[in-house]
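Only one protein chain is missing from this complex, and each of the others stays in its spot.
Let's look at subunit A:
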């Protein structure tokens, strides 16, 4: 459950982000009939996004753009990316967006109902520290 590749390519798997290829290779370099571009590893992807949201003077537009792009990918973001995004919300004094992000990742999990509780569990220290209530706490997960 803790490996990043678990969250990648949900029921509509379209990307081959994980390290295990059909040919059994584990290097990031392409082989066989794939293009010769270097494929980003999961760790590089995560690090890139954590860095994006960690920008100290991130502005509201960048937060919006980052989140909307991230949600557009065929994956559920790792807790560390979400932690970085929530802290960006705190810097922008935007509690509503923080709650919205939690709703969005719950929706991204789709039929995999065990992903969201795991994320909340991992984010618990941050949620407590920043004082972010989950949608469930606020009763907003019901109609």
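Throughout what follows, a residue touches a chain if its C-beta (ideal position, glycine included) is under 8 Å from a C-beta of that chain, and two chains touch if they have at least 3 such contacts; residues count from 1.
Please note the rule applied: contacts and distances are computed from a predicted model.
Asks: Have a look at "Cytochrome c oxidase subunit 4", "DDB1- and CUL4-associated factor 13", "Prefoldin, alpha subunit" or "Histidine-containing phosphotransfer protein" and point out the UniProt protein name belonging to the hidden chain.
Replies: For the chain not displayed, UniProt's protein name is "Cytochrome c oxidase subunit 4".
Asks: Touching the hidden chain in the complete assembly: which of A:58, A:81 or A:101 does that?
Replies: Candidates A:58, A:81 or A:101; residue touching the omitted chain: A:101.
Asks: Considering the entire assembly, which residues of subunit A contact the chain that has been omitted?
Replies: 63-64, 67-68, 71-72, 90, 93-97, 99-101, 103-104, 106-107, 130-133, 135, 137-143
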